[in-house]
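Note that this complex is displayed minus one protein chain, with the remaining chains in position.
Let's look at chain A:
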Amino acid sequence: MPQLDTSTWLVTIIAMILTLFILIQLKFHKYSYPLSPAPKTFKSTSFPTPWETKWTKFYSPLLLPQQ
């Protein structure tokens, strides 16, 4: 039975190890399964400036009581 001829075993095993453990895994490693796109709720990263942390009345000339 030619499968029992051990002279070729080394070549076959080395080729198989190379293929199975390196080549094929390099192909399947790149498969990605992203989740379906959905909108993310985002928190604002800007911080309120010091004069905005407290509410103060705006003093603009046109808003002053007319004299």
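To be clear about the criterion, a residue touches a chain if its C-beta (ideal position, glycine included) is under 8 Å from a C-beta of that chain, and two chains touch if they have at least 3 such contacts; residues count from 1.
Criterion: contacts and distances are computed from a predicted model.
This figure omits one chain of the complex; the name its UniProt record holds, of "ATP synthase subunit a", "DNA-directed RNA polymerase III subunit RPC6", "6-phosphofructo-2-kinase/fructose-2,6-biphosphatase 4" or "1-pyrroline-5-carboxylate dehydrogenase", is "ATP synthase subunit a".
Mapped onto chain A, the footprint of the missing chain covers residues 1-6, 8-9, 11-13, 15-21, 23-34.
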